[in-house]
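Input: one structure, supplied below.
The other protein chains are all here in position, but one chain of the complex has been omitted.
For chain A:
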Amino acid sequence: VTMRKCKNCGGTDIDVDQARGDAVCMGCGSVLEDNIIVSEVTFVENSGGGSSAVGQFVAGDSSGNVPSLGGNFHTGVGRESRAATLQNAKRQINHLGHQLQMNQHCLDTAFNFYKMALCKHLTRGRKSSHVIAACLYLVCRTEGTPHMLLDLSDLLQVNVYVLGKTFLVLARELCINAPAIDPCLYIPRFAQMLEFGEKSHEVSMTALRLLQRMKRDWMHTGRRPSGLCGAALLVAARMHEFRRTIKEVISVVKVCEATLRKRLNEFEDTPTSELTIEEFMRVDLEQECDPPSYTAGLRKQKLKQVTHQMDEIEVELESCRPKARGIYASCSKDGTVFTHNPEGEDDELRAAASHLCSTICGEDGDGNEQDRDGEKVSPTKRPSLALLLGALPTAASLGLPESITKMREEKENGRSAENGELDLSGIDEDEIDRYILNEKEVKVKTELWMLQNADYLKEQKEKEERIAKEKEEGTYKERKPRKKARRREPINASTADEAIEKMLEQKRISTKINYDVLKDLNKSSPKSPTRQTDESSAGAKRTPTARQRKPQLTSPKIGKMISSFGKRYGMELMMQKNLCYVKSFILSTPTEKSLLSKNTLKYILIGFDSSTLCNITRQTDNLEWGDFVCTENGLL
């Protein structure tokens, strides 16, 4: 306990009385502290006579922003935003989880994932339902429950890919690598749904065995597990003499018929499909197949190669075969084809053809050993052909990579030196000329284009007309580019006349008001003496702009309008000569507001005393429609 020193005598003997809240020096008797703040539990008496402790409950992990007295009562309960969010999330997780029949442990884990996501700000910009679904699915994956993302999206009625995107982001940010779903997990669930009754277990076992076989045959990578399950269950059901149609299976498994058929076809291609049921249950074949997409790719490549070679042969044959010219060309279509070098070339051609055939057959036999570069041709295989057939047309594929590298090199070397001017050397002039249409074609295309885009052109025309009209009326607003509206300087004028004149010059005024009359209005104002104290100023509460055109107003008209206004709102209008004083003027609804524009209200204000006019006019220029304030004295 630190000893305090008395200010007067310097003594350290100080008596602190908690009850009275005093700190008194025992030496000289001077009071050092009065009304000491005591931090003890205090009690207040209830209406019922009992007493309760004073204080509020604050969460242990809260940041301590206590609600202010008489302030915002949203946090008045003592909870803060983060706690509220977490509570809400917990409720939603439990709700969804119970619909999926997930146990409490999973739900708690999901809640933990959500807390982590919240810390990493992953919930921002995403629907909370999506984030919660993603957390739940993450738990399903890590725990290995048989829940599909499709189930969650079914419950939420959300596109499964949208959920998937959120899930992937979540998994990536939380650095949780969920292991790939094993289709075997889904079998019990689907088997139950397919209602196999007593034999359910056996069918499941068979389906599991089928699935394992499929896995070894590499049919499951990159595929939806549910599709494979469906195929396995279908076959297993048939094996146990259950007549489950494809339609029933797909309604349970939620894939489409085409997928199921494809899986069945792929399974058909595997050697296991050749076995009988008993053999299948006993024997496990050693050989493993390639994934179907891989074999399909290989097949396509081979096909491309063969057709490519066949095309080349065709072209060569064409060029070697001399064409008959002249008027007899038509006669010799399939007739006498005379060759320059009769036997030699034929022999060569035949040799070439046979060589090619052998190479193609050789490829089929060897499988993987030949050149895989489908487009590039390995030089070792071709010399004989090349010699025989002459210069092969350089396959575009051969030359393409080379041309790319050449161009890139050129680009890096030469072009960087330019100052940005077009280097037109590489462009094919003829091609460019072909692209430009001649006049007739331009006309035709124009017509077609106009027809196609008629709607758009109409819209554009209307837009332009609208802009032109608004420009005319002086209300055209430049929407783009966005610049801040220039703030006008306040008018400094010595008299009201000057002020009004200046304002009229500056401001874009309505054409519906007869300004001369208004000027007269103003001139007659000095006659009315002190009216400051009595009248109230015109005021209008904050109103949104809903200006409309009014009929042209002259002084009597203004008066009439105001009086009609006054009658509507029960205002007191005091007419004095041409002046109108308006008392407590409140506009409440848009229709009523539209009757009075900003300008007229200003001019009504002008009908006040000259002494207040300067102030008013000075201020009216800067005031917006909603800035009038009710006051008593006529000063704004």
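The definition used in the following text is that a residue touches a chain if its C-beta (ideal position, glycine included) is under 8 Å from a C-beta of that chain, and two chains touch if they have at least 3 such contacts; residues count from 1.
Keep this in mind: contacts and distances are computed from a predicted model.
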| item | value |
| --- | --- |
| Name of the absent chain as recorded in UniProt (options "ATP synthase subunit delta', mitochondrial", "Proteasome subunit beta", "Two-component response regulator" or "TATA box binding protein like 2") | "TATA box binding protein like 2" |
| Contact with the hidden chain (one of A:Asp34, A:Asp154, A:Glu195 or A:Asp290) | A:Asp290 |
| Hidden-chain contact residue, picked from the options A:Phe167, A:Phe267 or A:Phe280 | A:Phe167 |
| Among A:His130, A:Arg189, A:Arg224 or A:Arg263, the residue in touch with the chain that has been omitted | A:Arg224 |
| Chain not shown, touching residues in chain A | 148-149, 160-161, 164, 167-168, 171-172, 176-181, 218, 221-225, 288, 290-291, 293-294, 296-297, 372-375, 401, 404, 407-408, 411, 415, 418, 420, 422-423, 426, 428, 431, 434-437, 441-442, 445-446, 449, 452-453, 455-456 |
